[in-house]
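Of the protein chains in this complex, all but one are displayed in their positions.
So, subunit A:
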């Protein structure tokens, strides 16, 4: 572990700065500003694509999904409500829901490599063209993921990146349902505190 967890002293300033900037961009996109959309694309498309690639594990499907989600961001920007969460959460939620819907609808879980999701998340991200803020955030998450127990981290990451329900995680790993639920809940709460996400 190279990055110490930043503790529970609230959101880091760079995250707040980014949130405000992205919300401003979405406001301009809602007014049909294409220049603002290009900036927003550069800030968020990698988040969408990372989610799509990891959940779908198919470069073509992932590219299609990324494209669809980014067009949806353009289309529905007027409906973004900053009081309900950040732009990052809005975009990430949209991407993940779509990816998971796709995976579940084709029942592809069984044919996919079950451990790939876990391996993927520790893989270096040299291919990410990113802002300084983005890179700081990534380092923080890396550090905080390391503060979870192995079992918590495995439960959270496999639920997220394999598109599994917690029931499927339990079945897959041969673990009792309440155990999986508490690993996910405790793991996410620890991550939240470590990352300084306020309630």
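Here is the rule we use: a residue touches a chain if its C-beta (ideal position, glycine included) is under 8 Å from a C-beta of that chain, and two chains touch if they have at least 3 such contacts; residues count from 1.
Definition applied: contacts and distances are computed from a predicted model.
Chosen from "Peptide/nickel transport system permease protein", "PTS mannose/fructose/sorbose transporter subunit IIC", "Extracellular solute-binding protein" or "Regulator of SigK", the protein name that UniProt gives for the omitted chain reads "Regulator of SigK". Here one chain is not drawn; of A:93, A:149 or A:171, the residue touching it is A:93.
The chain that is not drawn here is touched, among residues A:25, A:47 or A:61, by A:47. Not every partner is drawn; the one left out touches subunit A at residues 30-32, 34, 37-38, 41, 45-51, 53-54, 63, 66-72, 74-79, 84-86, 88-89, 91-98, 100-101, 120-121, 125, 127-130, 134, 137-138, 140-142, 145, 156-157, 159-161, 163-167, 169, 178, 181-182, 184-189, 191-192, 195, 197-199.
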